[in-house]
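Quick one: the structure is below, and I'll ask about it shortly.
Here the complex is missing one protein chain, while the rest keep their positions.
Moving on to chain A:
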Amino acid sequence: MTEPALEAVDVTRTYTMDGVDVEALRGVSVRIDPGEFVAILGPSGSGKSTLMHLLGCLDRPTRGLLRIGGKDVATLTETELAELRNSQIGFVFQSFHLLARTSARENVALPLVYRGIGRGERRRRAISALDTVGLAHRLDHRPSQLSGGEQQRVAIARALVGDPGVVLADEPTGNLDTRTGHEVMDLLERLNTEQGVAIVLVTHEPDVAERARRQIHIRDGLIERDVS
C-alpha cells in the first residue's frame, strides 16, 4: 500500500465568530493517494473550502489527525508548515491571485523564491512550467495583458513549478466562461494523466466535478458521499 498524499482522520474545525462557535467541519475522514483526481463537491457553506484549506496546510484542524506527505501537521511549527506547503502543495485559486505588474515568468517562479533557488534556475524552471501549460510565448506578459484563461494557466504553471505531490484547485473555473473553463479542465486532466500529479478540485458545479475520477460530496461539515 502506498503512502497517501493527504490524509485526514476524523477532522473537525471550529471557528469562533462574534463569540459564537461555528463548526465548519464535524468529523471528516478522507484519504487522497498520489496521482488521484478528486473533486470535492458541495453547496456554499458546506465546509468544502475549510477542508481545502486544511488539506493545503493553510490552516490546522481543531481536532483530529491531518497528515500531509506523511507528516502530522499538529507536530509542525509555522515555519515547517510553510515549507511543507512550498514543497508538497500547489494552489490554484478561483480569482487566479497573480501579482499584478509582474511578468508571467516571475509569477510562476514565485514559489521557488521561498525555496532559496537561484535566479537562473528559477527562470529555467518557470519557462519550462509555462511551456507545459502552452504559454511559452507569453513569458514576459503581465496578468493585465492576458485573457482570463491564460491567467489561470499561468496560475496552474505556478502551482506546478515546485513539483508538488498535490495541486489544490479552488473553483478554478469559477471566473471563466464555459469554453475557457473546459480548456482549463482539459489542462488539469492532462497534467494528472501525463505528470501523475494528484489533483483535488473544489467546486459546486456538478459538470466540472464529473471530470474527476472520484467525487466527494460534502454537506453541513460532513462527507455525504464518496463516489469513485
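Odds and ends about this structure:
As a working rule, contacts are C-beta pairs under 8 Å (C-beta built on N, C-alpha and C of every residue); 3 or more make two chains touch, one makes a residue touch a chain; residues count from 1.
One rule holds for everything that comes next: contacts and distances are computed from a predicted model.
The unshown chain of the complex is recorded in UniProt as "FtsX-like permease family protein", chosen from "YciI family protein", "Sodium:proton antiporter", "Outer membrane lipoprotein-sorting protein" or "FtsX-like permease family protein".
Touching the chain that is not shown, out of A:82, A:139 or A:222: A:82 (per the contact rule at the top). Panel shows chain A; residues 53, 56, 58-59, 78-79, 82-83, 85-87, 91, 93, 97, 99, 101, 110-111, 113-116, 158, 162 of it touch the chain omitted from the view.
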